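Of the protein chains in this complex, all but one are displayed in their positions.
And then chain A:
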Amino acid sequence: MNVIQTEQLQKAYDGLAVLQGVDLQVPQGAVFAFLGNNGSGKSTTIRILTGLLRADAGKAEVLGMDITRQRLPVLAQIGALVESPALYPNLTAAECLSIACRLKNVSLRDIDRVLDVVEMRAARQRRIGQFSLGMKQRLAIAMTLIGAPKLLILDEPTNGLDPQGMQDIRTLIQQLPARQDCSVFVSSHLLDEVEKMASHVALLHKGRVIAQENLLTLKQKQVRRLKLVCHPLDSTAELLERMSLRSEQDTDGLWLDGLSSADLTPLLQHLLAHDVEIFEARWHQPSLEDWFVGQQTQALEASHAMA
């Protein structure tokens, strides 16, 4: 079952199309990362999914319910953090969390539970105005956890945090599906962070989802490359070509695709036999960033070709 399902979502502001047909399928139990550059439409999609905005066209279902028609029942069952943490500085952490408790008809005892999850029990009676950004962010996440929602929608939850804060939030998000039995839909442009916490990714580019994958499958699909730092580069490239191996040259070496570990030793022996000086041979596993850039480049090339 999908906890979020959208079909051809479209939204324009003053005639400027921000979403141009967003199709998403977020499976239950996933930590689903929603990636895209600034201005790609991530926040707009999230605002539609939380009912803050209405789509001009298309359909959005959250937990099997139409968000436009059943906004309040949907919001009663999810927790959402839209952009930076917006909290009441005059209230204490406990008072602020009591707002979510009352509106979700949840016992006020849930406050201590969620404060334990984000490790902020000690700050229960402190005023939010005295909190650091990291503490506010954790409190905002705690607020989304009130009532043990089935789905969390988090918009850039690590924005503006220091490395320690980012790590804390990442660990928290990673653990949530197991601890809370919920799914997490998280938008970000910090690919390194996403790679460490997500189970699924979708890439939004200019208002369209151009790729959507299980991260494990994605990693299996990605071909690792061999970086060969050697001398001389030109004649080595020719030598490789004669062996039917295509290489790409960069400043200090050659990149080779389509090799297995077993191919490495014979290859190096062959090159040494032809007086190639080899300084380094290193396998490179493509990162999410490589995938992100690759997908965007493909999308740009496709749009240029169409133009």
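As a convention for this text, contacts are C-beta pairs under 8 Å (C-beta built on N, C-alpha and C of every residue); 3 or more make two chains touch, one makes a residue touch a chain; residues count from 1.
Keep in mind that, in the parts below, contacts and distances are computed from a predicted model.
Visitor: Looking at UniProt, which of "Glutamate synthase domain-containing protein 3", "Dyp-type peroxidase", "Adenylyltransferase" or "ABC transporter permease" names the chain we cannot see?
Guide: "ABC transporter permease"
Visitor: Among A:L9, A:A80 or A:V201, choose the residue that contacts the chain missing from this document, as touch is defined above.
Guide: Looking across A:L9, A:A80 or A:V201, the contact with the absent chain belongs to A:A80.
Visitor: Among the options A:A100, A:L161 or A:L254, which residue touches the chain absent from this view?
Guide: Touching the chain that is not displayed is residue A:A100.
Visitor: Of the residues A:L72, A:A122 or A:M306, I need the one that contacts the missing chain.
Guide: From the options A:L72, A:A122 or A:M306, the contact with the absent chain belongs to A:L72.
Visitor: Who touches the missing chain here, A:G64, A:P89, A:G160 or A:G258?
Guide: Reading the full complex, the residue touching the unseen chain is A:P89.
Visitor: Provide the residue numbers of chain A that touch the chain removed from this figure.
Guide: Looking at chain A, the ones touching the missing chain are residues 13, 47, 50-54, 71-73, 75-76, 80-84, 86-91, 95, 98-100, 102-105, 127, 140, 143.
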